[in-house]
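With one protein chain held back, the other chains of the complex are shown just where they sit.
Here is subunit A:
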Amino acid sequence: MRVVIAEDLFLLRDGLTRMLQAHDMTVVQAVETGPELLAAVAAEEPDVLIVDVRLPPTFTDEGLRAALEARRSTPGLPVLVLSQYVEQLYARELLAGGSGGIGYLLKDRVMASTEFVDAVRRVAAGGTAMDPEVIARLLTHNAGNDAVASLSPREREVLGLMAEGRSNAAVAQQLVITERAVAKHTASIFLRLGLQPSDDDNRRVLAVLAYLNR
């Protein structure tokens, strides 16, 4: 898998490169700025981008804007955005296209390498990886929503994990329940929220995120 990294802090850039290489991925370029990222995307045609939100030269949301720009010129290009903090506003902008291949994680998550590499692979495969903090805030924002409020605590747990972008199998593993039980909860959630059920993991995740982001 060919990866382009955009991160201005040397230690993190170097650490990320090593970690991905240790998991049999190829880091084709590791750049520092937004414009360099766009040039690297054009030159290398990578399978996935890993981008820090705050990049030179503006040190604002340069990385996020470059990532959105790259996705405009290459629709469906998988992008995993890393940040020191997460904002629902940015998550919304990333998800606005309604297609998958989007990840938005806190930089902290890099420390759990297995899970992080899993997220990179998921995004590269067209899936979604949303930070638990984004999802927690999304659920808080939906506190006044009667349909969400009517879910059982277990169902809400399943909803949260699903919104993070996990497959039924991953949710089952996390909650230490069977996949069949997860499928039952998922069906019940979709019924309560009035969503069209789907067998496809990615489509299910996007439907849930779109619902919560209304």
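The rule is simple: contacts are C-beta pairs under 8 Å (C-beta built on N, C-alpha and C of every residue); 3 or more make two chains touch, one makes a residue touch a chain; residues count from 1.
Definition applied: contacts and distances are computed from a predicted model.
Hidden from the displayed complex is a chain whose UniProt protein name, among "GerAB/ArcD/ProY family transporter", "DNA metabolism protein", "histidine kinase" or "NADH-quinone oxidoreductase subunit", is "histidine kinase". The residue from A:R2, A:H23, A:R121 or A:H141 that touches the chain not shown here is A:H141. Between the chain not shown and the residues A:E87, A:D118 or A:E179, the one that touches is A:E87.
The chain that is not drawn here is touched, among residues A:E7, A:E32, A:D47 or A:D61, by A:D61. Contact between subunit A and the unshown chain involves residues 53-54, 58, 60-61, 65, 68, 84-85, 87-90, 92, 106-108, 111-112, 137, 140-141, 143-144.
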